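Note that one protein chain is taken out, while the other chains of the complex remain in position.
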Amino acid sequence: MEKKTLLTDCPDSKGLIAQITNICQKHQLNIVKNNEFVDHQHGRFFMRTEIEGYFNDQTLLADLDYSLPKGSQRSLISAQKKRIVILVTKEAHCLGDILMKSTYGGIDVEIAAVIGNHDVLEDLVSKFNIPYHTISHEGLSREEHEEKMLAAIAPYTPDYVILAKYIRILTPKFVEQYANKLINIHHSFLPAFIGAKPYQQAFDRGVKIIGATAHFVNNELDEGPIITQDVAHIDHAYSAADLAKAGRDVERSVLSRALQQVLDDKVFVYGNRTVVFK
Amino acid sequence: MEKKTLLTDCPDSKGLIAQITNICQKHQLNIVKNNEFVDHQHGRFFMRTEIEGYFNDQTLLADLDYSLPKGSQRSLISAQKKRIVILVTKEAHCLGDILMKSTYGGIDVEIAAVIGNHDVLEDLVSKFNIPYHTISHEGLSREEHEEKMLAAIAPYTPDYVILAKYIRILTPKFVEQYANKLINIHHSFLPAFIGAKPYQQAFDRGVKIIGATAHFVNNELDEGPIITQDVAHIDHAYSAADLAKAGRDVERSVLSRALQQVLDDKVFVYGNRTVVFK
Amino acid sequence: MEKKTLLTDCPDSKGLIAQITNICQKHQLNIVKNNEFVDHQHGRFFMRTEIEGYFNDQTLLADLDYSLPKGSQRSLISAQKKRIVILVTKEAHCLGDILMKSTYGGIDVEIAAVIGNHDVLEDLVSKFNIPYHTISHEGLSREEHEEKMLAAIAPYTPDYVILAKYIRILTPKFVEQYANKLINIHHSFLPAFIGAKPYQQAFDRGVKIIGATAHFVNNELDEGPIITQDVAHIDHAYSAADLAKAGRDVERSVLSRALQQVLDDKVFVYGNRTVVFK
Partner (left out) sequence: MEKKTLLTDCPDSKGLIAQITNICQKHQLNIVKNNEFVDHQHGRFFMRTEIEGYFNDQTLLADLDYSLPKGSQRSLISAQKKRIVILVTKEAHCLGDILMKSTYGGIDVEIAAVIGNHDVLEDLVSKFNIPYHTISHEGLSREEHEEKMLAAIAPYTPDYVILAKYIRILTPKFVEQYANKLINIHHSFLPAFIGAKPYQQAFDRGVKIIGATAHFVNNELDEGPIITQDVAHIDHAYSAADLAKAGRDVERSVLSRALQQVLDDKVFVYGNRTVVFK
């Protein structure tokens, strides 16, 4: 007996839950857990179904394709460990947390490789017996550098590419290559403090809360569908450096949580929005 | 066209979602929102289905009863304002919040009456043109007093009875009368600080967080299925009185939230647990 | 024996705490509680001192003025109930909370009057035997309307003017009149979603957290020193209306908290920042 997850994302219409669950029934599959959401404003239906039984993927998907309305997307995902590549620059906190959790429990993922535009974090990564590639951007145009990055990532065929404080802006070409597979941690509670030095911005504005945002990357800087966000309360006594330190704790936990949600196939992306099932 | 909510709570078995949604389909009803949960440990299935269409309640329920396994409970709830009776003693904060929100927006409920064992809050309630009954416990046995309370509540046929800081312990007789309809706000993060003076207990223990718990009342003091809980961070500088003040803010918001969840038919009770759908 | 609060705000220099506490000592006053903060970046010193004893205000302040550096501000505040005027438009939630808490416990303040540019909330205010003035803006220029508002507020000589969802923009003339005395609740986690319809903006951006900000009003729209902020977690299932409802709960509690902090003389304002002592 196997366990798989069926993700359905289609134009809303009457009877969708019945249609999908009838097909599961017909295939003698048991639904272990089901989450459903309809975005009535955009007329879109989302369903995540954890299924148990003996699968004939081909006939199951054929039945679904026959039944579901035009413009539907569905995928049947086996319960196997996903593979990620992590991009970094110099900051260790998010990377370290993912390394620790993937090795000692907390996140069930295979880190295929870590790639940095600096070599600062090579030492950390080598402790975990994971390949580290330094691909310096120095002396290269943005396009040349990305070319090399893409070439380094490709052989690992990652399910997701995680920007764990990778601080270079990506070109549309790069983004398209990994559409809906690029996850970034932004060091602010978006859309506040877009752009550089958000902690200095936060300090200057005298805010009483700081935050972090994990989001899919699209072609707009600091835009892209938000997966999860969290905040920390701060006060007047925090310097900009204190803010950055408190911020790193929020970044770390927000990225971990978003990564977990994505790995669990709980996140749907559509337009600039996400549906994140519990 | 009408909108109703179908609540199903039954022993888990294969194909339940399909069965229920097929029946909706057969009745040409549209599912607007669906939440489902299976407690695999106890083998119990819970589903909350918001449905739109032209209802024939009798045949719909008959179809469900025919289809669902033995030991199932199902109810089809019309979208109409529910009625509550609120029991109080002397503290105004929870009562005031519910009065304000039911009158000026925030909670869609009809407060049929407020009943206190003191008359302190009569003035507040009268501002909102709601009947207030003072039923003093003085000179009465617990049974005699409850007899009077029950007699005062009964004519209002409330959907729920809310203990908004009603500080007397209820007898099993009272509790049975309103099984799964009695909601209490407890001034601690249960199961910490069970019993009297929780804020003094919290102060003595030197905790750094206080909380409040909204729960259904059963026959065990400070037991009963928990609906919702929340906390507030405190520090060494809080006196027991400061704790109580901070606690009132948590109590107020926790009770409001629990009440809203119950009024929205999002809460299932089974054993000592609840399922609270979003 | 009396209890007063001494607020000192001056350029930082060596020995300030000793100087101030020596003067208290010389006057045989006992320090019940002391909070101090130095903003090293701006070279500014803040101290809040709760003092007990027999006061000769004149000589105490003279001693302080003699001792403190040039450019110092100090005030000695008696422990007496402060007076506020509340400005509103049509929304009841923040107003209702302050009315309830000032009457039944939670905030120790005298609400001298409520003034609205609509009459919607007159009924609510009248329940609490507090004067309500409707000053419609219809047919008036902004200046004419403000003239009337200022004339209505002035006789009450409020310590603070609270904008409890008063949705009109104030001119510099109005703001100057009540510099550092005007407190607004903004329906977003500033600086995100500045301007109109922040909940629609939040919905469109697909954020996972919403917030509210209480701040002093200055001449820039949605700027001004922030007093306190808080947030609520939301998810994809929230419509813009749901966001607004969840937001009202945050607004209510944030404004209450900020008001309490200001009434307790715990808030210093300088430049675009605040120091808020615990």
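Order as written gives the chain letters A, B and C; numbering starts at 1 within each chain.
Going forward, a residue touches a chain if its C-beta (ideal position, glycine included) is under 8 Å from a C-beta of that chain, and two chains touch if they have at least 3 such contacts.
Note that the structure is a prediction, hence the values are computed from the model and not measured.
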| item | value |
| --- | --- |
| Neighbouring displayed chains - absent chain, whole complex | A, B, C |
| Hidden-chain contact residue, picked from the options C:15, C:139, C:172 or C:195 | C:15 |
| Residue in contact with the excluded chain [from B:5, B:49, B:184 or B:229] | B:229 |
| Per the touch definition above, residue among C:36, C:159 or C:222 touching the missing chain | C:36 |
| For subunit B, residues in touch with the removed chain | 37, 39, 41, 189-193, 204-209, 211, 225-231, 235-237, 239, 272-276 |
| For subunit C, the residues touching the chain missing from this view | 14-15, 17-18, 21-22, 24-25, 28, 30-38, 40, 278 |
| Touching residues on subunit A - with respect to the absent chain | 92-93, 96-97, 100-101, 104-106, 124, 127-128, 235, 237, 245, 248-249, 253, 256, 278 |
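Everything below uses one rule, namely that only the chains that are shown with their structure count from here on.
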| item | value |
| --- | --- |
| Chain pair whose interface holds the most contacting C-beta pairs | A-C |
| Centre-to-centre distance between subunit C and subunit A (centres being mean Cα positions), rounded to whole Å | 41 |
| Of all residues in subunit C, the ones touching two or more other chains | 235, 237 |
